[in-house]
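To start, the structure under review is shown below, and the notes come after it.
Yeah, one chain of the complex is gone here, protein chain that is, but the others are all in their spots.
Right after this comes chain A.
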Amino acid sequence: MAEIDNKDLIEYLLRLGDSTLVLGQRLSEWCGHAPAIEEDIALTNTALDLIGQARQLLSYAGELEGSGRDEDALAFLRDELEFHNLTLTELDGGDFGRTVLRVLLFAAYQVVLWQALQRSTDARLAAIAEKSLKESRYHLRYGADWVVRLGDGTEESHRRMQAALEYLWSFTAELFDRDEVEARLAGVVPASDSLRSAWEGIVLPVLAEATLPVPIAAGCLSRGKYGIHSEALGPLLAQMQFLQRAYPGGNW
């Protein structure tokens, strides 16, 4: 097997770590705003798991980089174009329906990804995957449970879930888009396009149960993981990074 270039692995870890961090931040926005206290707690607990996963991934990226940037520096001191999260994770949360649908779509992606990464030749990445998989399965159940309840619910909840699906579905193509970074990491990480059928195997039965027809795939391909973002990421980072930027090095 060819020698792995650390730059490729760092790039891959940033895609993973930034995606979990950014969605963790998005879900944290529900703290105090969810329709019931149980959902408030569920969403923020899910956020906490995702941020914990991000810490592992970004710490590893920082160590490989070797220039002294730790998880905090990577989270709080990088600008928008340096974030390599999937666009799906940064979009405005919208209503509760869109939020739980995104939990389903992303958790299903994480479950199939962690399953593959458990077998990575990189022992540390495999260990992070093994641990995170258990958590992502709980997120997936939560998302699936709500998507079925709301999709197969009232006329209004069904209408809103269908609208959420039309919106979010067009950003899912990016999840399975592979590039040369992944190709060079063959053996260490799975090819993104190889994950699609397992992901559909999880997501499509849930959508069917929820009586939500799958939209026709959009012609666009979002490119967040290459650092090209929607307008939603800037305000999210502004809020997330404000304290550390205003009071550099501040901690408590």
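As a convention for this text, contacts are C-beta pairs under 8 Å (C-beta built on N, C-alpha and C of every residue); 3 or more make two chains touch, one makes a residue touch a chain; residues count from 1.
The rule we apply is simple: contacts and distances are computed from a predicted model.
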item	value
Name under which UniProt lists the unshown chain, selected from "Adenylosuccinate synthetase", "(2Fe-2S)-binding protein", "FAD-dependent oxidoreductase" or "Phenylacetate-CoA oxygenase, PaaJ subunit"	"Phenylacetate-CoA oxygenase, PaaJ subunit"
Given A:S19, A:Q53, A:T99 or A:T172, the one touching the chain that is not displayed	A:Q53
Residue of A:L9, A:L88, A:A144 or A:L195 touching the missing chain in the full complex	A:A144
Contact with the hidden chain (one of A:D18, A:E90 or A:E135)	A:E135
Hidden partner chain, residues of chain A it touches	38-39, 41-42, 45-53, 55-56, 115, 123-124, 126-128, 130-135, 137-138, 140-142, 144-145, 148, 202, 205-206, 209
